[in-house]
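Here's the structure we're looking at; comments come further down.
Every protein chain of the complex appears in place save one, which is left out.
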Amino acid sequence: MEFAGEIGQVGGSFAPETGVCSHSSVSEPRITTTKLEFPYSRTLGPVVGAFLAGLREGKLLGIRGKDGRVLAPPLEYDPETGESLGTDMVAIGPEGTVVAWTWVDAPSPKHPLDHPFSFALVKPDGADTAMVGAVDAGSAEAMSSGMRVRPRFAKEPHNVITDLEAWEPVA
Amino acid sequence: MPATDIAIVGYAQTPSLRDANPSEVQLLVPTVAAAIEMAGIGRREIGFTCAGSCDYLTGGPFAFVSNLEAAGAWPPISESHVEADGAWAMYEAWMRLQEGDIDTALAFGSGKSSPSNPSEVWAQQLDPYYLAPLAPDPISLAGIQARALLDSGKATERDFAQVVANSRHNAASNPNAQLKDAGASVDALLAEPYLRNPLRKHDCPPISDGAVAVVMARGDRARSLCERPAWIRGFDHRVEAHQPGVRDIRSSSSTALAARKAGYDGGPLDVVELSSTFSPQELILLESLGLAPDGPTKVNPSGGALAGNPIMAVGLVRIVEAAARIIDGSANRALAHATSGPLLQQNLVCLLEGE
Amino acid sequence: MSNEKCAIVGVGQTHFKKRRDDVSIAGLLREAIDRALEDAELTIRDIDAVVIGKAPDAFEGIVMPEIFLADAVGATNKPLLRVHTAGSVGGSTCIVGAHHVITGIHDTVLAVSWEKQSEGNAQWGLAGGRSGGIGAGGAFAPWMRAYIQESGAPDYIGWMVAVKDRRNAAKNPYAHLKMPDITLEKVKESPMLWDPIRFQESCPSSDGACAVVLTNEAGARRSSKPAAWFHALSVKSELSTFPGRNPVKPQAGVECAHDVYRQAGITTPLSEIDMAELYVPFSWYEPMWLEGHDIAGPGEGWKLVDTGATDLGGSFPVNPSGGVLSTNAIGASGMVRFAEAALQVRGLAGEHQVDGCRTALAQAYGGAANYFAMGLLRSDPPA
Partner (left out) sequence: MTDTAKEDLVMEHLVTLTYHERLTDNLNRFADGLLEERIIGAKCPSCGRVFVPSKGYCSLCVVPTTEADEIEVPDTGIVTGFTIVTPVAYYGQTKTEPFVYASVRLDGADSTIGGQDVTGVPQSELRAGMRVKAKWKPREERSVDGMTNRGWSGVDGVVESFEVTGEPDAPLDEYKDHLF
C-alpha cells in the first residue's frame, strides 16, 4: 500500500525521478515527463507589500479588522465581512506563541528549511490570529502548543514570506 | 426555493486506482457511458452537461478540454465546466435542471493524482503571497489541524485510529476502494510511527486516480427511468475564509451552514458519506453535522476518502455512494459531503431521500 | 414552478493595463467588484452567492485561485463557484450567475471574471509551458485565411475592424489600448504576426477584472437605475477537433446563436438587435462571427464592416467598447461583453453609448472556437 505521505514520491514506484525511460521493448510502458515551470512575478498592493517590506527591516506588521481584531498576516479585506481594511497597519510581535503544530521529519526541497522542523500556527504578540510558519526547534520533543517563539529573519531578504526564515524557541 | 423533485437515476465510477494506465479522458469515456446506460436514456437526450476537473492536477492549461470528448460533444451540446470537484459540477447541472426546459442532465468529475506530486501541487493552491512560498503540503496542514483538535480535548489519537480502522473495515466490501483491510486494528495502527506528528501515514489519504459520473432527471421522467430514484431534497455549498489562522480549524462552520441551507434538520440519517481525506476531519465533520461517530447513522459505508481519494472525483463519489444506497433500497435518507481548499475551507452538502 | 426574471443591475470593470502593478490579485478583483456594487447601490453584504471565472490557472501559477480569494471577494459563509470554459469563461460565468437567480435559488448574485496576465505569460500558458508555442493567433490564422478565401473579402476589412475598435476604445475609460489617431495605413504597416494577422489587428495582453451584479425582479425594483434584462442565454460546446469540423463557422456557434434568438423571439437579428459585443481577439473575427451567428448571410459579414454598419454610429454597431482587440484580460473578456451590452441597454455606456439601444447581444467564445456563451439583454423585462 502506498500513501500520500511518501514525501518526494513522484508518480509511484514506476516513475524515475529524472528523465524519461527509453524502452525499446513493446511491452514496457514508457513514462512521459512534463515540467511546468515559470518565474511568476506578483504585484503585491499596499498591504502585502507593506508586510514584506517590514520583514526586510526585521519588523512584523498586522492590520486591524472591522471587529477590532489585529489580523496576522495582514489581509486587505476583512475575512468575515469582506470590507476593505485600508492600510491600518499595526506593529506586532516580534515574539509569539505556538497555537498548533506538526513535525516534518523529512523536509521536501520546497520546504523552507532543509532539516527537520515544525510547521506551526504562530500567534505574534499583539495579534489576534495566527500565521503559518516554520519553527526551527531541533526536534519534535522541543515542541508544544503554547510555547514561546521569536522570529529569525533572513540575512539576505528577497521580498518573499521566507524573509521570515523561521521561528525559534525562546530559551 | 429550489425544486426537490430532481433525482439521481444513473451513476458509475471507476475503481480508485493508485496509478491508472488509462489517461484521464480514457477513464471518463466508459464511466460516462455506463452512467448513461444505467439511466437508460440516449446520449443525445441529455439536456445539460457539466464537468469538474483541475488543470494543474492533470498537468497543464486547458487539460479539461479533452474531457469534453467523453461527453459526446458532437453534434454540439449545452455544456459547462467547473474547476472543482465533480460534486460542484453536479451542483451546476442540478441548478440548470431547475429551470424546467430540460429534464435530464449529466455531471462528471475526474482526476489523476498519480502523475504529480500532490504535496507540491496543492501547496500552490494556497495564498500565493503568505503561504505558497512556504510550500505547506496538505499533510502538514492536516497535522496542524489534528494537533489543534487534540489540544481542544475533543478527540484523541485513538479516535483518529478508530476512524481509519472503520474505513478499512468498510472498504473491505467496496470493490472500488483502494485501501481495505477487514482486520485493521486500532492498536496496530497506533503502533505505527508518525508521519506528521500527530498524524500517521494511515491518517492520510492514498494517491488515487479515478472518474465518476451521474445522470439526473426531473419528476416523472426520473420515476420512469429508475424504480427508486435518489431524490435530491437539498443541495448547498459554503466557503470560509482562506487563512487557517483566521478561522476555527477544529470545527467546520461551513459544513454546518451548508447542511442547514440544504434543509438538513438534524433528523435521522441512514447513511452519511463524508469527504474526510484525513482521519481527524471525519470527527470534525460529524460534529458539525451533529452526528456521533458510533450513532445509528452509518458513517462512510464505502470506506470514504481514506479508502480512495481520486481528487476532483472524490466528492461526487461520496454522492454516488449515498445515492446507490437509496436506489438499492438499503437506505432511505442519506447525506453526502464534498470539500475543497485547505483544511475543509469549502464544503458542499447533498441531502438524498428515497420515496 | 416558474422561473424568475433576471437582470444585471450593477457593472464594474477595472482599468485594464498591461501590468496593474499597483494592486494584488484581490485588489484587482475588488476594484471591479466594488464598482459593480456601487453601480447596483448595494454592499458586499447584500450578495447571496459568488461565481468566479478565469482562464487557465497556469496564467498566474495558482491552483484554483478562487479558494485563496474567497474572503477577499466577500464570499465568506456564501456559495462560491468557479467556472472555467477557456476564453468563453467570462460569458459562461455571467450565465452561471444568472442561473442562480433564474432558478430562484438565490436573489442577488455577484459574478466576477479576471486575469492578471502580467504575473505570468499567456503565450507560455497557451503553449502548455513548452517551447514553440503558436499563440491563439497562430491557431486561428488558418481559419481566418479560409474565411477570406471563401468570402472573397478584401484585405482592408481586417484593418477597418482594427481602426474602428481602437478608436472606440478611446471613448471607453476602462479600455487598455486607446488609439484615437490610428489609421488604416498604420495597421497595414504594422508587422505581420500570423498571416493574415498583423500586430495592430491582434489583441493585447491585459491585467483586469469585470464584475456584474445579477438579481431578480424584486431586486431590480430596489435600484434607482435602469436594469438590463436577460431575455436569452445559452452555452454550447463541441469537440475541438474532428474530421468534418467547420472551424470557420463552428456549428456550436450557430446553434448557440439560434438558441438565443429563439428564446428572445428574434427572427431577423440584424434588424431586431441594436448592437452586439462580440469576442473579437483578431480583426477578422468580426465578420466571421457576424456570419457565424447568422446575423449576416454567407459572404455578407465583411460587407457590413465595409459599409460602416458596425461603426459606433452605424446600423449595427459591433464592440463600441473597443472590444477584445483593445482589451484582453482573457478570463474577464467574455464577461466584459455581457457587461458592456448591459451598459448599452441601460443607457449608461457614456461616450460609447449607442443611441436608443434597447436590445443588445453579448457573445464569448473560447478554446479552438469550440466553446460559446451568448446572451441577449433588453431594456425592458421579459413579458
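By letter and in written order, the chains are A, B and C; residue numbering begins at 1 in each of them.
We adopt the following convention: a contact is a pair of C-beta atoms (placed from the backbone, for glycine too) under 8 Å apart; a residue touches a chain by one contact, two chains touch by 3 or more.
These figures come from a predicted structure and were not determined experimentally.
Chemist: Which shown chains does the chain we cannot see touch?
Modeler: So, spelled out: the chain left out of view touches A, B, C.
Chemist: Tell me which residue among B:12, B:46 or B:63 touches the hidden chain in the full complex.
Modeler: Spelled out, the listed residue whose C-beta touches the missing chain is B:63.
Chemist: Which residue from C:8, C:153 or C:239 sits in contact with the chain not drawn here?
Modeler: The missing chain is touched by C:239.
Chemist: Pick out the residues on chain A that sit against the missing chain.
Modeler: Output for chain A: 10-11, 14-16, 20, 22, 24, 26, 29-46, 48-49, 52-53, 157-160.
Chemist: Tell me which stretches of chain B touch the chain missing from the display.
Modeler: These residues touch the chain not displayed: 19, 21-23, 25-26, 29-30, 32-33, 43, 56, 58-60, 63, 66, 69-70, 72, 74, 112, 114-117, 120-121, 124, 128-129, 132-133.
Chemist: Since one chain isn't shown, list which residues of chain C touch it in the complete complex.
Modeler: Residues 21-22, 61, 121, 123-124, 127-135, 138-139, 141-143, 146, 191-195, 239, 241-248, 368 of chain C touch the chain that is not shown.
Keep this in mind: only the chains that are shown with their structure count from here on.
Chemist: Out of A-B and A-C, which chain pair has the most contact pairs?
Modeler: A-B
Chemist: Work out the mean Cα position per chain and let me know which chain is farthest from chain B.
Modeler: It is C.
Chemist: Centroid of chain B to centroid of chain C, CA atoms only: how many Å?
Modeler: Chain B and chain C have C-alpha centres separated by 33 Å.
Chemist: Please compute the C-alpha centroid of chain A, do the same for chain B, then give the distance between them in whole Å.
Modeler: Whole-Å distance between the two chain centres: 27.
Chemist: Roughly how far is chain A from chain C, centre to centre by C-alpha average, rounded to an integer in Å?
Modeler: 38
Chemist: Out of chain B, which residues touch more than one other chain, so two or more?
Modeler: 56, 60, 128-129, 131, 241-242, 246
Chemist: Multi-chain contacts in chain C: which residues touch at least two other chains?
Modeler: Residues 24-25, 58, 60-61, 71, 75-76, 128-129 of chain C each touch two or more of the other chains.
Chemist: Which stretch or stretches of chain B touch chain A in the complex?
Modeler: Touching chain A from chain B are residues 18-19, 21, 56, 59-60, 114-120, 123, 128-131, 133-148, 151, 179, 194-199, 201-202, 204-207, 241-247, 249, 309.
Chemist: Over in the complex, which chain C residues touch chain A? Could you list them?
Modeler: Chain C reaches chain A through residues 19-27, 30, 34, 44-45, 58, 60-61, 71-76, 116, 118-121, 124, 128-129.
Chemist: Show which residues of chain B lie in contact with chain C when the two form their complex.
Modeler: Those in contact with chain C are residues 1-3, 54-56, 60-62, 64-65, 68-69, 73-84, 88, 91-92, 95-96, 98-100, 121-122, 124-129, 131-132, 236-242, 246, 253-254, 257, 340-342, 345-346.
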